[in-house]
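With one protein chain removed, the remaining protein chains of the complex are shown where they sit.
Here is chain A:
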Amino acid sequence: MEVDSVFYTDHSGRVNANPLLDQLPSYQSLLYRRKSSTVASKRRSSSRARLGSSGSGKWGVSTFGRNEEKPRSPVPQRPVRELPKTMAEKRTDKTQRQEENQELGRLGRLRLSARRFLRRLRDDAHERLSSLKLWRGDIHLIEGTFGTGILSYFSFLRFLVALNLFIFVLMFSFVMLPIIVAPSASGNITYNQNAGGPCRVYPSSARRGLVIFHEHITDLLSGGGFLEQTYLFYGYYQVDKIYFPNGTYNLPLAYLLVTVAYLFLSLIWIVKRSATGFKQNLVQDEDRFQSFCNKIFAGWDFCITNENAVRLKRSSLLYELKTDLEEERIKQKIADRTRKEKCRIYLIRLVLNLFVIAVLASCFYSIYVATVFSQKEQIKNNKENFIVDLVYEYLPSIVITMANFITPLLFSVIINYEDYSPAFEIRFTLMRCVFMRLTSIGVLLFSLWSQITKCDKEHCMCGYNHKLYSCWETRVGQEMYKLTIFDFIIIVAVTIFVEFPRKLIVNYCDCGLAKWWGQQEFAIPQNVLEIVYGQTICWIGTFYSPLLPAICTIKYIFIFYIKKVSLMANCRPATRPFRASSSNFFFLGVLLIGLALACLPVSFSLAQINASQACGPFVNYNTSWEVLPATVSQLPHGIKTLLFALSSEAFAVSFFVVTCLAMFYVIALAGAHKRVINQLREQLAMDGRDKRFLIQKLCQAQMVSGVNSPVSKSQPRRSSSRSSPSYHTSFSNNFNEAVFLAQPPPNSSTHV
């Protein structure tokens, strides 16, 4: 039975209520929605609508006297649907408001109807846009079966598809489109002059004569041969300027600026997307991530409809709770460690970390060796066996994939000996895996660079090894292309040749292997690392191979369907849950690391390495970056001075100083806010205690004096606030006898 205030019932079984507590301003101002009887609702809702209400005192007008009939000015109230009431109450609210609005002037009514119209328009537009979202139905289905953790992986995949498509559109419209439409738009293309000289020799790599069929496949898979002189690679864009009737289009400048633009816009998009999750993670650090409240109050995934998934969700929640509680105990244990134990643990950790570094170093060295070997083999151009050729081409990719397969297993074994808390273990292993994945690309690029800039004599004549790498950007683009293709092949192969047989074995074979291996779990971190790895390659490779984003878009679309089919058919939900919120932050954090890593090689090669003299748009410049200063020097004087001023040291230093000051200010503000919050918390607790004390005294005084004024039933009782019954509870817990006041129980005036 719902009661307004919790008291022990007296011997006649009727519940009493304290009139004083009901008159507390906080009690009255906080409406707690109860289902109201129809009689009471009409009366109450009229006054309620007038006062504009909602569940907490944050919005709405707080009332200090129920009978105060403040004439309301038409302040913008919350729309009716945002009030937590039943439909019937909302309807009466709406008619109430409409009656009120009749009293307004024409202008007020016009404004209100305009606002309502705009709101409806916005809702409709929102609905249309969200129905256009790609894969909406599929993702809904996944959500219902597996919950929001795995859903976040798939929506991350969808985000990457959109990002790659955007990068491709950018590249296409600014670099390829002018070249393509130039003939039809009566544009005059000037190509880079092949002015002779040893640096400008570019032997054609097209195959001549009778070409065996499998060589076409080799070309397709390695980006060489017939693919080399196509729009796919940097070397094809030999254009210098395009003269349209309206103006000149500087293609090298466009190429450079588009590269900078896509990196910068990717950064902005990712940061925008991660803004909410990041803010919450920052806010939480003071409260131990509020992990318990988060898990208990927000833990249940109301989207799950599958019976199996429910059972699994429950067991995963139980596991999480037990782990968290266990972790608390472990923290206590860690704090209690003796010095001797600490030394031992640190020693073990040091040794194991050295071991990990050694493993990483050996992996990197093997990648370096494989790359060097592969490059030498490609240059030798010894056409042996078809398969062996392909293996040589793909040797770096193979080595990287194998390293990325073995090292996580190794790390998860090692971490057991390092004696960290469970949550930290997971995070640390993940960090190591991320580092391994992304740095292997860096090592590959470093080994390529060492090959490109190594010449027979000490000093390279053209700034790079023009004999072996007459068009080195195309070569780098080919390596990135090969990495992408191989990545895709591996994902498909693993799904088909490992996951499906595993499911068959586990379902139909009852042997020990099946029991030990178990059914496939969708391991979110590993899958996310895979696609972030692919995306990093795409970012690095787009400068050298402008069509790579399109290839990556198609690749991710295929991966979506493959993963979805594999998920539905093979996998069960993970026993170790990955929280949706933290996973969003994790995904985008790793993606940002990938982006940062991608920016390094691109900017280094733009600025430092001499551009190929034999191909590409930057033939007439020393480095690719030089286009920009060359163009700036041709701008009108005013703009030139402005740009020089912006890039001068004085500006940079003062900008840096101002940024530092702003940061210090914000940090100081945050510290001040934290202090105020703590003070307010203490004050709240103290006020609560004060109130309890005073009420107790008052009730004792009332009891002693024997005053039992019957409460006028005509006062519509505001439903109990959330604060007062709590006082009643603790109060009544402590003082049993003080509770009973001879009081006729409120019947119809309570909200029932």
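Throughout what follows, a contact is a pair of C-beta atoms (placed from the backbone, for glycine too) under 8 Å apart; a residue touches a chain by one contact, two chains touch by 3 or more; residues count from 1.
One rule holds in what follows: contacts and distances are computed from a predicted model.
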Of the options "SWIM-type domain-containing protein", "EF-hand domain-containing protein", "Exocyst subunit Exo70 family protein" or "Two-component response regulator ARR22", which is the UniProt protein name for the chain that has been left out of view? "EF-hand domain-containing protein"
Residue among A:L104, A:I189 or A:V310 that touches the chain left out of view: A:V310
Touching residue (missing chain; options A:A275, A:V498, A:L684 or A:A701): A:L684
Missing-chain contact, candidates A:L134, A:A185 or A:L318, resolves to A:L318
For the chain that got dropped from the picture, name the residues of chain A it touches. 2-3, 6, 30, 32-33, 35, 37, 54-59, 79-82, 84, 86-88, 90-91, 94, 120, 123, 126-127, 148, 276-277, 280-281, 283-284, 287-288, 290, 292-307, 309-311, 314-315, 317-318, 321-322, 325, 328, 579-582, 681, 684-685, 687-689, 692, 720-727, 729-730, 752
